[in-house]
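Before anything else, here's the structure in question.
With one protein chain withheld, the remaining protein chains of the complex are depicted in position.
Chains: A, B and C, in written order; residue numbering restarts at 1 for each.
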Amino acid sequence: MIADATVGPGHDGEAVLVVRVRHENGAHDSVTLSAPAARKLMDDCDAKDLEDLAGQPWQRLLSVLET
Amino acid sequence: MIADATVGPGHDGEAVLVVRVRHENGAHDSVTLSAPAARKLMDDCDAKDLEDLAGQPWQRLLSVLET
Amino acid sequence: MLDILIRNGRIIDGSGTPAFMGDIGIQDGRLQQVGGHITAEARREIDARGQVVAPGFIDPHTHFDAQLMWDAEARPALEHGVTTVVHGNCSLSLAPLKSEHRPRLVGMFQQIEEMPDAAFNGAFEWQWESFGDFVKALRGQIALNVAPLAGHSPLRLWVMGEDAAQRAATADEIAQMQDLLRECLEAGAVGLSTSYVDVDENLAPVPSRFAHFDELDALSAVLGEYGRMLQVVPEFFSTDITLARVDQLAELSLRHGIPTTFSPLFDSALSPGNVTRIMDRVAEQFARGARVWPQVQTRPIDISFSLEQASLFFMAQPMWYMIQRLPRAELLEKLQDPATRKALIDAAEPGGMTLAFAHLLIRDSRDASLIGRTLGDLAKERGTTPATLLIDLSVEEDLNIHFLSASMGHEDPARVGPLLANDLVHVGASDAGAHIQSFATYGDTGYLFSTFVRDGGHLSLEQAVRKITGDTAQIWGLRDRGLLRTGMAADVTIFDPENIARGEELPVNDMPENGMRYVRSASGVDTVIVNGELAWSAEGGYTASRAGVIASA
Partner (left out) sequence: MLDILIRNGRIIDGSGTPAFMGDIGIQDGRLQQVGGHITAEARREIDARGQVVAPGFIDPHTHFDAQLMWDAEARPALEHGVTTVVHGNCSLSLAPLKSEHRPRLVGMFQQIEEMPDAAFNGAFEWQWESFGDFVKALRGQIALNVAPLAGHSPLRLWVMGEDAAQRAATADEIAQMQDLLRECLEAGAVGLSTSYVDVDENLAPVPSRFAHFDELDALSAVLGEYGRMLQVVPEFFSTDITLARVDQLAELSLRHGIPTTFSPLFDSALSPGNVTRIMDRVAEQFARGARVWPQVQTRPIDISFSLEQASLFFMAQPMWYMIQRLPRAELLEKLQDPATRKALIDAAEPGGMTLAFAHLLIRDSRDASLIGRTLGDLAKERGTTPATLLIDLSVEEDLNIHFLSASMGHEDPARVGPLLANDLVHVGASDAGAHIQSFATYGDTGYLFSTFVRDGGHLSLEQAVRKITGDTAQIWGLRDRGLLRTGMAADVTIFDPENIARGEELPVNDMPENGMRYVRSASGVDTVIVNGELAWSAEGGYTASRAGVIASA
């Protein structure tokens, strides 16, 4: 499940979206998305707001990462 | 003042005499004597025994070290 | 007769042993004597009293490939004390490259490294296709040493043509790539670079990403024949995938006996476990005898943006984020509409809280006096709020004003310092020469000394010098560099340990066709010597020396 998402730094000086994921077994992970990937995630999740991402299934990230 | 003297190791594998000195200002030091120097110190102090060295003035070491 | 005699320096020899006082004699491009008080005569004497005399710094992650073709000094790298650069990183090199693939490769460089077309076209003549001819074009023409990597993407393009960006290679194609890589290594390449993440100007994956593991394995076998480096950009956006890449690199390292390095690895408070988990895995793999060097940059990460291009920076401010995605004309109109302005400002500064944008710096502006100032300070002076000012300035300058949120990541010396000091970390990843219109990639070495030696004390001077000289040369197998020892190549940087630092970031127009880039000047660097010749000095600036060599040989 996506726990939350925050704007963060990318190594190339652009803002990125850091999405934190909480898995069922309790494991945490974070995935960093560039602007196009972040936009796609927002679209895929029908999110208007970063807060709308919370609670979405983590599998949403799979198709986003493939781009 | 000489505090005590103990047989110890020399870097060349011979026994040496380690003489511990206590100065009036409370400072401690130790001086390591080779066999000839140790014998001279014993003679100078009229010592029969290592224990006889205790209490002797530390200046005894000066002439010994010059050899 | 010596060529150069450096007197009374505090010598830090790059090995990590303590600094000591003494002279250095240089003759025929070599260190003729290190230490002592030299009585021999010399054509040039340098008084280094009060300064550190160190091996020239080595920057293992740059993209000076094109720049060096029209700027022999890779400015301003040299004046920061850098005497050797590795270029050809991240799967991109200018050779081997058939002439018909040039536009394709330039497109990748433009997209990935954010370099302008003018840096490639018109600024120099492409005199090569093969790696050997590329190296020949550099020889005698460069003021600092180059340790060139061969890029995986051009290798694929050469052998597979347009299929390079579409499919896995056949066994025969792999064998051809092996031969081609062998040619590069024979000609002086210090290794191969590849990338798992980059995209070209059409946002399509670069050719290297279409390689299956057997291809990288086969190319690594060729690296193994020469004991050379594999440089990789892993999927750094995910810790789990990066861990898998660390394991994969370790397998390649062990199987072929090669060193490998990956970057970026940087610290972000938002992914607190990232660095720890990756370094733990790196340590495990080193303990097995693998070489998987994470490259860590010294400088913090700044984020810059303008209202002209949608930036994720505003993602936490939905209203700003949405309006920013409007077409230009419409956006400008909205920004001047009183109701929209009020709504934007209220959203960013609810109840008059002006914190959201107060810390933003003005990056560039038509009004030079604004550059480097914060919106907070300026707003106070002008009796307005930071959000209002952000809008007003953007409108005034027709959206052509950039703002900067400084030190957004990799910014906490208490976390970054120990990481840089870690024996398993390769200090690098400067990306020098890339992203030139976004930020300055120069001066990371000065920042290492100012922030982590002087201010933080995370590394001793000797450790810091070793990290960017002796260690780098040893990690990359650069023959006779990185140490001050009799007989070694005379690459020497003289600097003031109390003052060495990077300067402010400034926009300049020194690219071909008057192109703009950000640079940082150096402070505290006094003299830079390359292969026994004076290349730069604080007093005289750049010299005409072109003593740089291909540093692999």
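By our rule, contacts are C-beta pairs under 8 Å (C-beta built on N, C-alpha and C of every residue); 3 or more make two chains touch, one makes a residue touch a chain.
Note that the coordinates shown come from a computational prediction; the quantities given were computed from them, not determined experimentally.
*Asks:* What are the shown chains in contact with the chain that isn't displayed?
*Replies:* Looking at the entire complex, the absent chain's contacts are B, C.
*Asks:* In the full complex, which of C:A221, C:M319 or C:A347 touches the chain missing from this view?
*Replies:* In the full complex, the listed residue that touches the missing chain is C:A221.
*Asks:* Which of these touches the unseen chain: C:E41, C:E125, C:D172 or C:D423?
*Replies:* Residue touching the absent chain, from the options given: C:D423.
*Asks:* Of the listed residues C:T39, C:S99, C:N202 or C:N509, which contacts the missing chain in the full complex?
*Replies:* Touches the omitted chain: C:T39.
*Asks:* Using the touch rule from the top, list residues of subunit C that touch the missing partner.
*Replies:* Per the touch rule, subunit C residues meeting the hidden chain are 10, 13, 15-23, 33-40, 221, 223-228, 253-259, 286, 289-291, 423-424, 470-471, 473-475, 477, 479-480, 483, 485-487.
*Asks:* Under the stated touch rule, tell me which residues of subunit B contact the chain that is not displayed.
*Replies:* The list for subunit B reads 5-18, 20, 28-36, 38, 48-50, 65, 67.
Convention: only the chains that are shown with their structure count from here on.
*Asks:* Could you draw the chains as nodes, link the ones that touch, and say if you get a line, ring, star, complete or other?
*Replies:* Graph shape here is other: it fits none of the named patterns.
*Asks:* I need the chain pair with the most C-beta contacts, please.
*Replies:* More C-beta pairs are in contact between A-C than between any other chains.
*Asks:* Could you grab the centroid distance between subunit B and subunit C? Build each centroid from C-alpha atoms only and quote it in angstrom.
*Replies:* For subunit B versus subunit C, the centre distance works out to 64 Å.
*Asks:* Roughly how many whole angstrom separate the Cα centroids of subunit A and subunit C?
*Replies:* The computed centroid separation for subunit A versus subunit C comes out at 28 Å.
*Asks:* CA centre of subunit A versus CA centre of subunit B: separation in Å?
*Replies:* Distance between chain centres, rounded to whole Å: 77 Å.
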